[in-house]
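Shown here: the complex without one of its protein chains, the others still in place.
Residue numbering begins at 1 within each chain, and the chains themselves are lettered A, B and C in the order written.
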Amino acid sequence: MGWELEGMSLDLEVELAGLRLRNPTVLASGILGSSYSLMKRVEEAGAGAITTKTITWEPREGYQNPVFVDLGFGYLNAMGLPNPGMAAFKTELKKAAENIRTPMIASIGGGDEGEFMKVAEHALEAGCDGLELNLSCPHVSGYGLEIGSDLQLTCRIIGAVRSVSSKPVFAKISIHQARPDVVSRYLGSGADGITAINTIRAAAISPESMTPILSNIFGGLSGPCIRPITVAVVYEIRREFPDAPIIGMGGVDGWRAALELILAGANAVGVGSAIARRDLDIFGEIIEGLRRFLTGKDFKSIKELVGYAQRL
Amino acid sequence: MGWELEGMSLDLEVELAGLRLRNPTVLASGILGSSYSLMKRVEEAGAGAITTKTITWEPREGYQNPVFVDLGFGYLNAMGLPNPGMAAFKTELKKAAENIRTPMIASIGGGDEGEFMKVAEHALEAGCDGLELNLSCPHVSGYGLEIGSDLQLTCRIIGAVRSVSSKPVFAKISIHQARPDVVSRYLGSGADGITAINTIRAAAISPESMTPILSNIFGGLSGPCIRPITVAVVYEIRREFPDAPIIGMGGVDGWRAALELILAGANAVGVGSAIARRDLDIFGEIIEGLRRFLTGKDFKSIKELVGYAQRL
Amino acid sequence: MSYRVGKITNIRSPTNSIKEYEIILEDPIEPEPGQFAMLWIPRVGEIPLSFADAEGEYIKFIVARVGKVTSRMHDGLAIDDRVFIRGPLGRGFRQVSGGRVLLVAGGYGLAPLYFLAKRLKADGCGVKALLGFKSDEDIFHQEEFGRFGEVEVSVEHGLSGYRGTVLDLFRGMVRSGSFDKVYVCGKEELNLAVSRECLRVGVPVEASFERIIKCGAGICGSCSIEPLGLRVCKDGPILGGEAIAPILEADES
Partner (left out) sequence: MSYRVGKITNIRSPTNSIKEYEIILEDPIEPEPGQFAMLWIPRVGEIPLSFADAEGEYIKFIVARVGKVTSRMHDGLAIDDRVFIRGPLGRGFRQVSGGRVLLVAGGYGLAPLYFLAKRLKADGCGVKALLGFKSDEDIFHQEEFGRFGEVEVSVEHGLSGYRGTVLDLFRGMVRSGSFDKVYVCGKEELNLAVSRECLRVGVPVEASFERIIKCGAGICGSCSIEPLGLRVCKDGPILGGEAIAPILEADES
């Protein structure tokens, strides 16, 4: 591509498994990444890369309301992977591939190797710049973490998708897969990078109604409250795998949080549920904050900060 | 025992694997349970049961400061299981056994089966009313979760301690062991009940210093922010094991939080790091709040509420 | 906590398919007209409802029987029952102060406009409301609107008021050129038709849109309106002429 994205400037630019991002912010999967028009808005807000909502082969309705709880310190959601299915999503992906210059990573969901493969192939055909395998959604039966809990199956899926993909493949993991031995197997099976972490299985009960709040009872916890967990996961993966491309996500709610994950070892940081409180302005705030920090500390590039907290 | 504890009243009384608690509050392990005098204060504050700090055979210094971070929505700690070792701790346990009427559960730490056995035997000799096996501390090498990650070893330890104990044995688990298959193996190996959950491995990095805050880098996350995770764990264990005695802990910071865990399925609730903000008054506040709730809703006993949120 | 608890203090059934719920919350809230709440009925579901009124702890919802949750509400809710709400959510109407204002409501779309009329009147506007219904039995809230200004009612089949759609009634009226602002809430076709007309004659307009609301927090993407990806729960539900123009264009093409 011969042109430069607006907002591209050397100080914040990062390279992620071959993708070139104008800045280290990445829209997290499941957040506004369900149509071309929404992704376009996210690009305009400044995101360095955009991940789509997880796409399955068949359309999925998702769960009944309530599907979302704002807990103050974080959020609980059980959307149930609603999406129009690959056939319908492909139209959006194609429009996005044509009109969005920020790298677009398609999040792939599947209940077995075959579904992962089919969805991945179509996503690549539609022109996405990378794939993220959802091996970690903690509240959809037959998908996500239920696949991710089977190490052999997961490695087979990673290997199979890798073998058909010309674009980088990220394995998106949960807290339960955040162990050096598991990550090592994922990388060994062909994952080009790691996205960490997905939401953590959780629930909320209202004392007033004496019932669970989510219609699905179980959901996933995100937001600031999981950031310390994300920091530990990213730190440890970076320590064990000095060269692995890592998208750190979980609890980024501003530039300080983004910086914390970068210092721990993330090459790029996902922005997800914080948009509920900060809206799309959060991308600009993170970008500005990181740039101010770099300047104040006399660093030339954000790349110098990746894993900086590990220096002793 | 022929006498009644002050504050014993039928409405809040619970039975926990044979232990009779005047109310469902339990002091969590590692919180003020390191000397007789502190445990006495906790009894006076109203606790229904008291868990000691985790005791190892040899004395342990613990980690250097900083060991504790108040994150607002929760707490991060890496104490490093400091304790004076079983020989010195025994004096405190004996004083406590003589002078404290609230059931006292000794938390047992060990790096192998032998250490668990030795510490357990001495704790029983000293007169504790129950044992809790720490299989889940997430930041001490060779202890806690490092033992708990080995299912066979863990089951052997549970079985061995069970075989020498006249008192109930609780297996204290982390989020990673909170799976029906694992819990089922623990119960099958002889655990009388489950304590869930321990802190979650986490870390914090200061953007100002660009270093980790804890001297040990990794610590455990506790407090309100992990409550939704605890609720899901307790709910799921209760659903799968209708009769298992469960001490739910993680994020209890008042009566509403305690009630949430009880409605999810906990027979008793641990109170830990919330004492940092609420001090010992929190026991009275929980007890009063639960009593008011029972009265307001015309329930006769808190036992009726255990797992109530699972009714459909 | 995530939800505020409210207690139902009054229920009215102005028509067969509409119920009004008066609710007292534990704490006061300050919604703007046009904003909405997610109302959760435990074990039943959660739906978006516009504030039809609000004052301190007091709020009112006007609910049409449509499907699962609204039917369970109509059939099951009683005075003293508790409901759970989160909100206020979304962006409300941008109010003008002073001037002549026209409100156009289709059916239960009058809910946010009633709340708006009350505020506009207090701010010194001259309010005229057009309320459209299917038939005579569906008419409600005519007198209530009367307290804040003029009211005209239209029915498609019946004898009361104007005979026809509220859109027809509106068309005749807006060309008079005597309104400084038009607010509309009804089915999407009504919203778009009224907006198109206003854009044509150059009268500022705002309309209240509906989509399936899930998160209500602007993150799940469920409530997006094409072609610009405006989220009903965050960028809306009230959209102004500039935001509606591209929707009209997409609609026409």
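Here, a residue touches a chain if its C-beta (ideal position, glycine included) is under 8 Å from a C-beta of that chain, and two chains touch if they have at least 3 such contacts.
Predicted model only: the values in this text are computed from it and were never measured.
Can you pull out the displayed chains that the omitted chain is in contact with?
B
Among B:Ile31, B:Ile286 or B:Val306, which residue is in touch with the absent chain?
Residue touching the chain left out of view: B:Ile31.
Can you work out which residue in B:Arg20, B:Lys40, B:Lys94 or B:Arg239 touches the chain that's missing from view?
That would be B:Lys40, which touches the missing chain.
Just to verify: which one of B:Asp181, B:Glu208 or B:Asp298 makes contact with the chain not shown?
B:Glu208
What does the interface between subunit B and the hidden chain look like in terms of residue numbers?
30-41, 53, 62, 64-72, 75, 77, 79, 82, 204, 206, 208-209, 211, 213, 215, 272-273, 275-276, 279
Criterion: only the chains that are shown with their structure count from here on.
Trace the shortest sequence of touching chains from subunit A to subunit C and report its length in steps.
Counted as steps through touching chains, the separation is 1.
By C-alpha centroids, what is the most central chain here?
A
Distance-wise, how many Å sit between the C-alpha centres of subunit A and subunit B, to the nearest whole number?
Spacing between the chain centres: roughly 34 Å.
Report, in whole Å, the distance between the mean C-alpha point of subunit B and the mean C-alpha point of subunit C.
Chain centroid spacing, subunit B to subunit C, equals 51 Å.
What are the residues of subunit B that contact at least two other chains?
none
Which residue numbers or ranges of subunit C touch two or more of the other chains?
43
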